[in-house]
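The complex is shown incomplete by one protein chain, all other protein chains being positioned as in the whole.
For reference, chains read A, B and C in written order, and residue numbers begin at 1 within each chain.
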Amino acid sequence: MLKAAICGGSGYAGGELIRLLSKHPFVRITAVTSERSAGKPVSDLFPHLNNHSNLVYEPLKKEKLLNRADLFFMALPHAESQEAVDFFFRNRKKIIDLSADYRLRSPEIYEEWYKASHKYKGTLRKAVYGLPELYRNKIGKSSLIANPGCYPTGAILGLYPALKNKLIDTDSIIIDSTSGTTGAGRKGETAFSYCEVNEGFRAYSVAVHRHTPEIEQELSAVANKNITVDFTPHLGPYDRGILSTIYARLKKNIETKKVLGTYKKLYQKEPFVRVLAEGKYPNVKNVRGSNLCDIGLTVNNRTNTLIIVTAIDNLMKGAAGQAVHNMNLMMGFKETTGIETIALFP
Amino acid sequence: MLKAAICGGSGYAGGELIRLLSKHPFVRITAVTSERSAGKPVSDLFPHLNNHSNLVYEPLKKEKLLNRADLFFMALPHAESQEAVDFFFRNRKKIIDLSADYRLRSPEIYEEWYKASHKYKGTLRKAVYGLPELYRNKIGKSSLIANPGCYPTGAILGLYPALKNKLIDTDSIIIDSTSGTTGAGRKGETAFSYCEVNEGFRAYSVAVHRHTPEIEQELSAVANKNITVDFTPHLGPYDRGILSTIYARLKKNIETKKVLGTYKKLYQKEPFVRVLAEGKYPNVKNVRGSNLCDIGLTVNNRTNTLIIVTAIDNLMKGAAGQAVHNMNLMMGFKETTGIETIALFP
Amino acid sequence: MLKAAICGGSGYAGGELIRLLSKHPFVRITAVTSERSAGKPVSDLFPHLNNHSNLVYEPLKKEKLLNRADLFFMALPHAESQEAVDFFFRNRKKIIDLSADYRLRSPEIYEEWYKASHKYKGTLRKAVYGLPELYRNKIGKSSLIANPGCYPTGAILGLYPALKNKLIDTDSIIIDSTSGTTGAGRKGETAFSYCEVNEGFRAYSVAVHRHTPEIEQELSAVANKNITVDFTPHLGPYDRGILSTIYARLKKNIETKKVLGTYKKLYQKEPFVRVLAEGKYPNVKNVRGSNLCDIGLTVNNRTNTLIIVTAIDNLMKGAAGQAVHNMNLMMGFKETTGIETIALFP
Partner (left out) sequence: MLKAAICGGSGYAGGELIRLLSKHPFVRITAVTSERSAGKPVSDLFPHLNNHSNLVYEPLKKEKLLNRADLFFMALPHAESQEAVDFFFRNRKKIIDLSADYRLRSPEIYEEWYKASHKYKGTLRKAVYGLPELYRNKIGKSSLIANPGCYPTGAILGLYPALKNKLIDTDSIIIDSTSGTTGAGRKGETAFSYCEVNEGFRAYSVAVHRHTPEIEQELSAVANKNITVDFTPHLGPYDRGILSTIYARLKKNIETKKVLGTYKKLYQKEPFVRVLAEGKYPNVKNVRGSNLCDIGLTVNNRTNTLIIVTAIDNLMKGAAGQAVHNMNLMMGFKETTGIETIALFP
């Protein structure tokens, strides 16, 4: 039985980790931390976990926690994660970091976008970007996983086959995404209160969202050249799910059917990617609560543009589900263990 | 491996049965019927089941189906279920009927409320009302289960301990319930289209809803006297969940704490009932996707009224989840098998 | 042109007052206060008012404001309103107080439910409860209006004809209400953040909500005897609107048609009450953005219960719209001026 600790377990991703790990056959959660809720039962903050979890929040005291777990899920805010990750890593623990702190391989780019310096560059170099479809083998051998951001997961999986097969003009990529409101985290801010979000729809962080360099880093790695993208996130009036509609000019004319074939081939053994039939497009509703990424696409012959649409559940494939997937790979468990759930529809 | 067929598998309860049974370790679905969708893959109607189910809808031909399954889940519209249930029952199959056709023990009352005559009174007499908390033993020995209605499940579980312990005036019961829109079924009616339901809230079938006699039948059985109730359903702008707020005058003054004690005692071994702490009330959001019934209550000393609030997921504890629970009891499986899922929050 | 000031104009009711008064032909808003947002343009907090209002928030300095307006709308939190109301009243201004501070005629009951003492009992005695359907004449002659609470407005209008005509047992009244989330105010609290409210439904303040004594006060005045009620509010996942489903035992058997006749007669000249035809029930969606109260009802002969359902927009008839109605009456304007808007559907 793997002993796992969750550092930062009072947010939505933390709650989702508790939900998943509570039913995982090979894992026992030994600690959940939260500074603000220390002393409170987990079920006080998450009444849906009532009867399922007897855990009580405690403050994050690294030394005290060290021997209580073999693997640490870090769900702390960005910049706050750096030091704790480094500590557990130096003490030979396994770590899956859900923050952005170890995702960007370049500390300079990290500092530019996150307005914080990276103090653990040595540890940063050891981190593996935890997108199993791209880095399955590396993940299996690593002790430190930087769990991908929610938007990057959907964007990268949507573009990976097209870039790998050199189908598109790498200067033309536009990623237009919409996230459910869980993406904003669990917090008491007027801007995310019910009546402000409900019946609304808006773009935010236009041209400046922090997931941009993460997307660019991974697309550049696939294409083996520097790629810059336009990425616009929107806030949608629903709980879970990210839909990304992606545009790129095709290098040469090619049929939808053929592009779909390329995608199906590349993803055919992937347990968590479903490439949809021609004419079908994803809906976040069809992946809610699951670890799946659905992909649909078409070629617009009038403009010679490839339009790819992907859908994920941002708390699952975009956060906690992918973290559990990474854990399964790191530990040598069957990789779908605990995350085979079918989407809850409707 | 139990072979199970689902008759009427294109609605929301049918889809939920497929979702649950696909992951049930002791069951294999051998047939799913739908007259309108015969020939179509299940995943055409339920894209979330893509990759999870290769089933194809077929028309309900009783004789052809008979030998292909040991247990039949019947999710047909009311009145349409009668004959097929009788057929499978006479042929010594196990049946769980999710329609209302075998719930009311009195054919007269059935005919009065459902405007259809009951043609299989002999079979009707064999049916057991499938509310495990009240009839666990009978269910285990029965071959024909009338799976309870969604509203009755929440209402009866809320009143059962109060009636059993003779705490309340049986002439004073008022049940005010709100259901998510899945309760209206999967259908193309303007009244249930998105823009009509969204941002709306309304009562319907005031004083005439068909679940009234079902609630009265079971409450009367518990109290051992005829009980008539006021029951008002409301349509809420959300997908899943029924909240019932129930009012009854107390026979004599009694503290909230003591009533809660009575409830906790009666339900202490129930795997799917959670009696909440004093001052806490249920939210449908905390049971969504689970088979749980949450119960909170208080005594209003100013009016001497007991106010009980219950929450269920109408597609789970109110339909498919309870049906699987009944199946587990009928087959001698561990009763929580396949329905231990934690609610999906948020 | 009437000069009006809005004290406490950064909440939803305040924003609604600005929206209504900006288009009112006989009124000019001369000041809007907010301590927290002092110095900010109103359109910063309410972008929908962009181009419609050039007002800038200022702190509430009573002496400075005194001569800038003839009528003061007070939309401050409960208990904070007392003193300012008294000040403006003593200085012979007209006041419409949207807080609860001057609604309860008994300071003792106010203190019991609001946990604050009432320091201006003399002024309190001069306040008129601003429900035009009950107190139109008094309102026209008063300088201090206590604008009714949102829940009380729908509850009282629903019961008024039944009580006035002595149709019901006054010991049996149960009011079960659901409010859209604007009722919780504009604030950054996790409990009212989008993902906590959306797809949820729950009761709150069960048996202890502060609108209870206000409802009881007015029902008692109509019936000319002390009335105690059960009142349970629920939080619904939508923006605007309160639906109240009200139960009361009939004194003697009477037909639905006849009760409806009584209601239609009493309300026939009311510009903002619509009594619906037999078999029709209100939906908050049909009154959204309007100042209307819709009423539907039926007699449940099986239990001898009168079931009345009312719907209002809590920010309009339940707050700002009713305040403007009161202003029109106080100032001798045509009473529907500025609030004749048809509901926005869908």
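Assume a residue touches a chain if its C-beta (ideal position, glycine included) is under 8 Å from a C-beta of that chain, and two chains touch if they have at least 3 such contacts.
In this text the structure is predicted, and so the values were computed from the model without any measurement.
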So which of the visible chains would the left-out chain be touching?
A, B, C
Return the single residue from A:3, A:62 or A:234 that touches the missing chain.
A:234
Tell me which stretches of subunit A touch the chain missing from the display.
174, 176, 178, 180, 195-196, 198-204, 206-207, 228-230, 232, 234, 236-241, 243, 245, 247, 281-285, 288, 296, 298-300, 302-303, 305, 307, 309, 311, 346
For the chain that got dropped from the picture, name the residues of subunit C it touches.
12, 15, 19, 22-23, 46-52, 182, 199, 239-240, 274, 276, 280, 283, 285-290, 292, 294, 340-346
For review purposes, identify every residue of subunit B that touches the missing chain, sorted by number.
12, 180-182, 186-190, 192-199, 237-239
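Here is the rule we go by: only the chains that are shown with their structure count from here on.
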Measuring between Cα centroids, what's the chain most distant from subunit C?
A
Subunit A and subunit B: spacing of chain centres that average the CA atoms, whole Å
36
If a residue has to touch 2 or more other chains to count, which residues of subunit B qualify?
199, 239-240, 283, 285, 288, 346
